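Missing here is one protein chain; the remaining ones are kept as they sit in the complex.
Moving on, here comes subunit A:
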Amino acid sequence: MTNRSINNVLSRSILTTVIITLLLSSSILHFSDAAASSSMHTNNWAVLVCTSRFWFNYRHMANTLSLYRTVKRLGIPDERIILMLADDMACNARNKYPAQVFNNENHRLNLYGDNVEVDYRGYEVTVENFLRVLTGRHENAVPRSKRLLSDEGSHILLYMTGHGGDEFLKFQDSEELQSHDLADAVKQMKEKRRFKELLIMVDTCQAATLFSQLHSPGVLAIGSSMKGENSYSHHLDSDVGVSVVDRFTFYTLAFFERLNMYDNASLSSLFSSFNPNLLLSTAYYRTDLYQEQVEKVPVTNFFGSVMKTIHTDSAYRAVSGKDRSRVKSDVSSAQSDDVDAQRMTGSDPERQVDHSDIKVVKGGGCPHADLWNAIVEKFQGVKNVDQIVNYGLVGMLTLVAVSTWQSS
C-alpha cells in the first residue's frame, strides 16, 4: 500500500514537473518570440514625395529637394532614398537660373547640384506608383533603384508636400491620395514587416487630416497644419518670381542646419521647435501609435543614417588573379547596414583546391599512371610560363638552323 502511495506521489510529482517545464518552455519561447519580434534597427530609408508640378509650385519642389539634401548630408545614401519629383523646375523655360533651384532668396544653396538622383520623375509620380513603392508590389521589370527595399529593421522617413485638403492630398493636379489609402498602405507595410518605425511628415494645407486614419503601431506623424488651417509659404523670391519655400519646411531646415551626423538632438526638440506664430499654423503631431518616448529618440534615427560596426576576428585575404579559381572562401569583414553582411563564410584559405583541367589518373596498379601523374603535376606546377615559351622559341629557331644545315 505504501508502495502504491509512493508510486502515486512519484507519478504526480513527475507529472507536475513535466507540466511546469512545459509552461516554462512555452513562456521562454513566448519571450524569445517577443524578443525576436522587436528586431534590431539596422538601416534608414527615406521616401520624399513632391506631389505638385508647374512653375508656380516651385516651393514644393524646393521643399523636397531641401529635405533630400539634409537627409543626404546626415548620412542616408542615394540607394536608400526614393525621391519622387515632377522635376520640371530646374530646366523650366521660366527659370531665370537654369539648372538651379533655390530655397532661399539669398541664393546661397543650389539644391539642384551635381548629385540629385530622382527615382520617379515627371508623370511617373502617381498615386499608384506611390502606393506601389510603399507596399513593395511592383511589376517584375521595375529596377531596384525604384523599389523600397526595407525590412523589419528599417526606420522609414516619409515626407510629403504639395497641395492638400481635408483627408486628401492632390497628386500632380489630376489625382488624389486619400487618408484611408495611406492608412491602408501603412497597414500593409506593417503586415509585411517592411518597417520597424515610420515617421510621416506632411507639409500641406490641413496636413494633420492626412494621417488621421492611421492605426498601425510604430508610426509617428507630424503635419504642418491642423484641420481647417492653411500652411503658408515663407517668402517670395523677387528674382525667381515665385515663393521658394514653405514655412514648415523652412523651420525644419533651420533646425537641421544646426546639426551634423553625430548630434543626438531628440525628436521632441524638433517637434517643439515649431512656433505657431511663425508658422502661421499649428504643427500637429501624433505619438499615440509610437511606443518609444520622443524625448529619448534622436532625430538621426530617421533623418540620418545608422553606422553600426560589426567586429570580426577573421583575417582579410586579398585574392590574386591566378588563384581566383582555386580559393573558394568568401571572407568579408562586414560593416554595412544590411543584414546580409552578417553572413560570413569563414574558411581556411590555406586549403587550396586544385581545379585542374587535366584529369589526374588514379594511381594504383598501373606504373604509367604514376608517371603520367608526375608529368601532369610538373606541368601544372610550372610557374614561369613566359621563360619556357621563350626557351621554346629559341630552341625552335636553332632546330630550324640545324636541320637546314644538315639537309643542305
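One rule holds for everything that comes next: contacts are C-beta pairs under 8 Å (C-beta built on N, C-alpha and C of every residue); 3 or more make two chains touch, one makes a residue touch a chain; residues count from 1.
We take it that contacts and distances are computed from a predicted model.
Chosen from "Proteasome subunit beta", "Phosphatidylinositol glycan anchor biosynthesis class U protein", "Phosphoribulokinase" or "Acyl-[acyl-carrier-protein] hydrolase", the protein name that UniProt gives for the omitted chain reads "Phosphatidylinositol glycan anchor biosynthesis class U protein". Touching the chain that is not shown, out of A:N106, A:N140 or A:T404: A:T404 (per the contact rule at the top).
Seen across the whole complex, the unshown chain contacts subunit A at 320-322, 357, 379-380, 382, 385-386, 388-390, 392-393, 396, 399-400, 403-404, 406-408.
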